[in-house]
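Only one protein chain is missing; all other protein chains are in place.
Per-chain residue numbering starts at 1, and chain names A, B and C are given in the order in which the chains are listed.
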Amino acid sequence: VDRIGFIGLGLMGGPMAANVAHAGYRLAVYNRTVSKTAPLRELGAEVVSSPREVAENSAVVITALTDGGAVLEVLDGDAGLLAGASDGMVLIDMSTTGPEAALAIGRAAAAHGVKLLEAPVVGSVGPAREGTLGILVGGEREVFEAQRDLLGTMGAPNHIFYMGPQGTGAAAKLCINLMVAAQMVSLAEALTLAAKSGVDVQQMAEVVRASGISSRFLALKSEKLLQGDYEAAFPLEHMHKDLGLVVRAADTAEAAIPATAVIHQLYTAARAQGYGSQDFAALYRLMTQMAGLDA
Amino acid sequence: VDRIGFIGLGLMGGPMAANVAHAGYRLAVYNRTVSKTAPLRELGAEVVSSPREVAENSAVVITALTDGGAVLEVLDGDAGLLAGASDGMVLIDMSTTGPEAALAIGRAAAAHGVKLLEAPVVGSVGPAREGTLGILVGGEREVFEAQRDLLGTMGAPNHIFYMGPQGTGAAAKLCINLMVAAQMVSLAEALTLAAKSGVDVQQMAEVVRASGISSRFLALKSEKLLQGDYEAAFPLEHMHKDLGLVVRAADTAEAAIPATAVIHQLYTAARAQGYGSQDFAALYRLMTQMAGLDA
Amino acid sequence: VDRIGFIGLGLMGGPMAANVAHAGYRLAVYNRTVSKTAPLRELGAEVVSSPREVAENSAVVITALTDGGAVLEVLDGDAGLLAGASDGMVLIDMSTTGPEAALAIGRAAAAHGVKLLEAPVVGSVGPAREGTLGILVGGEREVFEAQRDLLGTMGAPNHIFYMGPQGTGAAAKLCINLMVAAQMVSLAEALTLAAKSGVDVQQMAEVVRASGISSRFLALKSEKLLQGDYEAAFPLEHMHKDLGLVVRAADTAEAAIPATAVIHQLYTAARAQGYGSQDFAALYRLMTQMAGLDA
Partner (left out) sequence: VDRIGFIGLGLMGGPMAANVAHAGYRLAVYNRTVSKTAPLRELGAEVVSSPREVAENSAVVITALTDGGAVLEVLDGDAGLLAGASDGMVLIDMSTTGPEAALAIGRAAAAHGVKLLEAPVVGSVGPAREGTLGILVGGEREVFEAQRDLLGTMGAPNHIFYMGPQGTGAAAKLCINLMVAAQMVSLAEALTLAAKSGVDVQQMAEVVRASGISSRFLALKSEKLLQGDYEAAFPLEHMHKDLGLVVRAADTAEAAIPATAVIHQLYTAARAQGYGSQDFAALYRLMTQMAGLDA
């Protein structure tokens, strides 16, 4: 069996790598904070000490990092991934980077004969653990087809989508996050308006869950948020970062997205209140404050 | 059996009244445009020629009209509903009026000894026909309990919600419509951004439908809108009117709803393009135009 | 000399009436809170005890009230203005009411043979005292021309504008307030961004005042706001009310005003923080809070 490299063992990357290991792949892993490699070592993965060593002797390397900047950093330099890459290696970047960075990463990879699949994921910690993430792939179709089985260890088979050439996977991921962010804001605005209109918000949430606009997401979040449970499944600062990427992508693509632009600013305000490390449902806290409910 | 009056046999009111008739209630109906009373006459309903006559000899009168102004008009004057109402009559107003108008209607009714239940509905033509609407009731709880069976002929039993005192049913309805309008706009912005980023929009819609934010609403509308099918299930001009009510309710309640405010303006722009009588999914047409896709 | 009636002696109406008196007109005044009539009594005005008495024996009556609802209330009833009006009387309403209310007031007046000039003013307390207000008149041109001298006691001669038929004066006033509200918000956003970028805000305000976008308004407000002086020249709750009228007028006219819609919501949020009775420059307090500067 070919060796698979994996770089980035955070909240998402950790369980994703574990699923690759569980599927029987031989794994070499690297993480800046070494302590996070322990669970993978227990699963039989080789722990190495640089991105370069990950790349050496791996046919495929997966990255799951914070943003495009972090990916470019991992690629670069003497100890970097590209320094250890052999011609024809495949890089699967599962970070949310945006199309601009995806293209830059693709160019850097191509200069070393490495082929990039951008493959950002849809879903948070739960699906990452269960191996049922959605995966949105951009890059060459043949390269994608050859990696479908590997991707299938992390994602639900019918939720692995080939979106088109380089950049389209990254763009599609941003489009989904745009909608996730909007569903949260509209829930927060609706519950705030309800509260200030004398409607019981618990009952209001029941109505939402019973309606045709309800989603698994809304059902879950409406419950958490009314319990004041803001433990981060997806930290607000990550959603804020992603919305910044959405706005930039729309700028480049010349697509006007006025509602999303305002929504982005609300997350900025929530982050400025210090809610960055809470779940992005903490947007509700901002809305109630703006309505004077905490005053 | 007591006679039930029904005023307003439009797109929604027609099938709603039919369901009351099917359930075996004796019905007296009135509609400004007389031709629309024919299907009810066939179901055995008595067709009368003024709101006053509807009220005379009815213990309960249901109204399903365009807006609060239309309801107040129907109540008023010599031929008006209140002129024919006996003390203790119950008025169930199922129009989307907003809390301000609901309170005004309640005051007008009370001055004639009539008790108001505001009972706006959630759902469009389909559920109206099937008798599976959501119903959000504001008013006195005892009055509501006494009418639960009647409401159950039009709504799904577990989707009939008592929201609280006068005004809260109307407010809750606006909160739902706020979320419906937002889901449409975020879908439209996402698909437009996808299109301008080189992503195939059909594939993008698949991803949306497979994700945790998918809803019955999004599944249905994403399909219609990509087929260019804008036949009105809920006309854009009605959504625009409702969003105007949302913004006014938020103004009165001192709840800031910045995202919704922008969304309201997008529906204004769509209406100004002449899409008012199309389904409100035609918002997508505006977004693609703003992105220069039709130019 | 014909007697002039004046109803509404508040922050603006008081000094406006005084200027009419100073110009030598015989004046009859009414105010709900009687104490506010004292300065006018000293100037020789007759103080009467109902709107009706103001109208009786007056050829022209001026109203300067909070909003359209207040004007309609003053017109109505046995002790109301219209009960005392003679055929051909001219009503000059200088309140900010919006076009919808202006038309309703015009209809009510016409039903009693009274001709309405809507004549909302531009400028705050200072110009009201100096008699240099801008005045935006809607109504019949001949009626306006006949009242130009009277209006000239309150407004600067070259700042009295005839805007067109009923409703256009009210609409034009809203358009100006839209721009005033926006200048305040953009100043607040600019200073907040400057502050959080490490720029000295006093210096930033200097730059604004030196630039081509500077206005008398910006020069004054930028100074007040950086001194933390929020004494109300124009209370925030009035600006908030006016923006509500702007949004409604735009809704009716089918004009999309997305930036203004968001700005309206920011004033809502500022009001919900309890800044309603401060100057509308207190919008800056909201923006700094949203940026976490007070946290």
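One rule holds for everything that comes next: contacts are C-beta pairs under 8 Å (C-beta built on N, C-alpha and C of every residue); 3 or more make two chains touch, one makes a residue touch a chain.
Everything numeric here is computed off the predicted structure, so don't read it as measured data.
Peer 1: Would you indicate which residue among C:L117, C:A249 or C:A270 is in contact with the undisplayed chain?
Peer 2: Of the candidates C:L117, C:A249 or C:A270, C:A249 is in touch with the missing chain.
Peer 1: Given the contact definition stated above, which residue among A:G84, A:G106, A:G164 or A:P258 touches the chain not shown here?
Peer 2: Once the missing chain is taken into account, the touching residue is A:P258.
Peer 1: Return the single residue from C:M154, C:V185 or C:A281 that touches the missing chain.
Peer 2: Among C:M154, C:V185 or C:A281, only C:V185 touches the chain that is not shown.
Peer 1: Hey, which of C:G68, C:G106 or C:G167 is the one touching the hidden chain?
Peer 2: Spelled out, the listed residue whose C-beta touches the missing chain is C:G167.
Peer 1: Applying the definition given at the start, please give the residues of chain C touching the unseen chain.
Peer 2: Residues in contact with the chain left out: 99, 122-123, 134, 136, 158-159, 161, 163-165, 167-168, 171-172, 174-176, 178-180, 182-183, 185-187, 189-200, 203-204, 206-208, 210-218, 246, 249-250, 253-260, 262-263, 265-266, 287, 290-292.
Peer 1: On chain A, what residues meet the omitted chain?
Peer 2: Interface residues of chain A facing the absent chain: 240, 244, 247-248, 250-251, 254-258, 261-262, 264-266, 268-269, 271-272.
Peer 1: To test your reading of the contact rule: which positions on chain B touch the chain that is missing from view?
Peer 2: Output for chain B: 258, 262, 269, 272-274, 290-292, 295.
By definition in this document, only the chains that are shown with their structure count from here on.
Peer 1: Note down the smallest number of touching-chain steps it takes to go from chain B to chain C.
Peer 2: Minimum step count, chain B to chain C: 1.
Peer 1: Which chain is the middle one, judged by CA centres?
Peer 2: Checking distances from each chain centre to the full centroid gives B.
Peer 1: Which parts of chain C, given as residue numbers and ranges, touch two or more other chains?
Peer 2: 258, 262, 269, 272
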